[in-house]
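The other protein chains are all here in position, but one chain of the complex has been omitted.
Here the chain labels run A and B in written order, and each chain numbers its own residues starting at 1.
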Amino acid sequence: MELHKRTSGSVHIIDVKGDLDLFNSHKLKESVNELVASNIGGLILNFGQVDYIDSSGVGVLIYSNSLLKSNRTFFHIVQLHGSVRRVIELTKLIGFLPITDTEDAALKQIHGAR
Amino acid sequence: MEWLFFATKAVVLALSLFFLVSLRVRVQVKALDAIQFLLFWAFARDLLFAVFPQPAILFIGDIGIYAALLVWIRRYTGQRRSDYYWFVAAVVAAGVGIAVEAQPDATVFTVHLTANVVLLGYLLYSTSEISVHNTRDSELIVDSRFVLSSSLIILAAIGTVTAYSGGAIGHSAVLLHYIAIWFVLLTQSQLHHLINELTIASLRRQTENLFEFMEALGGGIADRVDIQRILEMICKSASRTIEADGAIILMVDDVRNTLRVRSMSGFYPPPYAVPEVVKHRSASLHEYVYNTEIPVGETLLGQAVEHGDAIFIPDSTDDERLSENTGRDFLFVQSFIAVPLVVNNRVLGVLSLVRRDPDHQFTDEDFQHVQTFASHASMTIDNFYTYLEAIQHREIQREVNIAADIQGKLLPKEFPRRSGTEIAVYSKSARGVSGDYYDVLELDEDKIGLVVCDVAGKGVPAALVMVMIHSMLRLIASAEREVGDTLTWINRGLSGQIDLDHYATMSYLTINHKVRRLSYSNAAHHPLLIVRDDSDVIEQLDTEGLPVGIERDVVYPQKAVDLHSGDVLVLYTDGIIEAMNLEGEQFSMDRLARVIRENSNEGAQQITDTIQSELDEFVGSARQHDDQTLMVVKIA
Partner (left out) sequence: MTDTELSPSTEGIVIDDRSPLFDTIGMFYKEFPSDLRQIRYFTLIIVQKSPPEFQEVNLLEQQIGEIIKNAIRHGNRHDRTKKVRAWYSFTDNEARLIVEDEGDGFHALERWNEFLKERNRCFQRQDFERMAAYVSFRSEHSSDDDGGNALFAAVEYWNGGVVFNERRNRIALRKIFARIAPGIGIDAGQGQS
């Protein structure tokens, strides 16, 4: 798995690439922790290039959600697809996790809310 | 003279009644009975006046006509509290009217005038406040009220002026009543035509909706087959066609024997109990309904599916089936329709619609419409499913073919035959697997390399891993490189790749004919079987190691043994020993070992053929689950 960080204004975007599983999901968790500590305007996780997730990966998404929520920071997960989306559905976290179709839509929501 | 007037009125009455009856046959109109009463009342008045020419009869007759008209109007608007005061006033006016009849003319005139102004005033006010916005079906009143009101005013004026004494003017004036009623009936008749036209227009609109729907479906096919979009389209169209307030489609989950919501449009209060917390916000209720799975047979929706019968409840009042939906809250439903989506006696799901306006129930026609619509929709959905299945089948077949093609191209067609060493291979691919790989490499004049490999996974991804191994083997393997090192390097190459699951068990061995020595290294594959020429004991040769592709830094050890003429070496994959017959038994290592032992004196090809035929016999007609590969080497 690789993580690529970008920004759009004060919103930080992490492009996750590859499989998110118990061997590497901690890396994503650390990145999220670092960003949150630096007082950002919002965080988007782009899952467009993730085709596999396991329960540890799902755990990191739950963790990130509650961390950013308690920090009152905008958080969106975008471009979930295929079996990754199905896993989230089966775990009944659609609705609980802030899932948005596209990055543009997420950015619009973040900017619109301000 | 009096009787002539009376005869005229009788003719007019007869004509009016005929008109009224003919209207009634054609149209269902509210409150025509009030008009009918009014006609009879007027006629009775005139008949009575012809016999007893008392002004009080005409005066009380007018009050009766006002009362009848008020009743007529109230049939549209519903009772008002002030109506009771009016009736009391009318009764008092009638009593006072009769009582003052004996008094001098001036008093009579005043009483009549006052009573007329008050009573008629209220009637005119009641008529004037009606509009199509506050009263349903009020077009008739609105269209006829000007003529009606003015005729009543004129009549009252004439009656008062002539002191209800009859005479030519009085009689002519009274005729106005009949004319006014004629006008009401005429207006009703015209309205009927108009409504007819509106109905035709609405039918046309519905047809257009259907066409639009069909067109949209066509678009759906052209873009990309998306059953979800089709269901949403069906839901919306059905709702629009009969002007429902909410519509829902649930599809059957035949594994769980439940219904799941697939589409909702408008606001749909469900016909079952919901927890208190979601009752008070339409958004919460919506979410709750969307996420609630309904067992087949439970609730009205489940029943419609279980029996395949449509359910129509035009009026929820006092209907137990909708007992959850009669309160004045978000759950309120006035009319309910649930139609199962049925094709060839198979229920796919259910379409349900509700209307929430208490004054606007679903009609039988609406129900008919939905049923027709649902049968079209079911066929459409079924066709889509068939189409999807066909597409999926084609795609699977394509993938299977591509993978088999790759595998077929990589496997060697013929083997080097050096110093009499005989190599035979039996390999049979399972449809869609393509994970077994074997290879024979000529490393130099004296040395050959043999590989048997089982890639984990299946299909094109497995075939691609095979391509990688095939290429790396050709880069890495050489006469000089140790077999363990070769595996170590292949493993390192494979483990560096991301985006691909690339694991394989792999046996790699080299045979040096000249010195009759074998080197062997194994990445978690089945051990190499060796049957010595002078023995029927099967030796197993194995080395430690993970499958390739898991851990980048694994170092694979190796073992070397001496070979003798007549020794038999066997490598095989899972598919051989796990081959299953119809009873669920596996071919097993024991059977394989027995066949090898019994035939170890034969040539490699003969041993392979025997194993193959035993395997075929064992498996019978059972499905082949996995690729099967068997490599047998006979040392010369």
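We adopt the following convention: a residue touches a chain if its C-beta (ideal position, glycine included) is under 8 Å from a C-beta of that chain, and two chains touch if they have at least 3 such contacts.
Remember, it's a predicted structure, so these values are computed and weren't measured experimentally.
Trainee: For the chain that is not shown, enumerate the shown chains it touches in the whole assembly.
Mentor: If we consider the entire complex, the absent chain touches A, B.
Trainee: Looking at B:Gln228, B:Asn345 or B:Ser621, which makes contact with the chain not pictured?
Mentor: In the complete complex, the chain left out is touched by residue B:Asn345.
Trainee: Which is it among B:Tyr268, B:Tyr503, B:Tyr520 or B:Phe587 that touches the chain not included here?
Mentor: Touching the chain that is not displayed is residue B:Tyr503.
Trainee: In the full complex, which of B:Ala68, B:Ala90, B:Leu120 or B:Val296 touches the chain missing from this view?
Mentor: In the full complex, the listed residue that touches the missing chain is B:Val296.
Trainee: Using the document's definition of touch, tell me which of B:Arg256, B:Arg474 or B:Arg594 contacts the absent chain.
Mentor: B:Arg256
Trainee: For subunit A, enumerate the residues touching the unshown chain of the complex.
Mentor: Looking at subunit A, the ones touching the missing chain are residues 21-23, 25-26, 51-60, 62, 66, 82-83, 86-87, 90-93, 95-96.
Trainee: Counting contacts across the full complex, list the positions on subunit B that touch the omitted chain.
Mentor: On the subunit B side, contact with the omitted chain comes from 251-258, 272-278, 284, 287-288, 291-299, 302, 305-308, 342-343, 345-349, 382, 385-386, 388-389, 392-393, 396, 399-400, 431-433, 435, 456-459, 462, 501, 503, 546-547, 549-551, 578, 580, 583-584, 586, 623, 625-626.
The definition used in the following text is that only the chains that are shown with their structure count from here on.
Trainee: Report the inter-centroid distance (CA atoms only) between subunit A and subunit B in whole Å.
Mentor: Those two chain centres are 31 Å apart.
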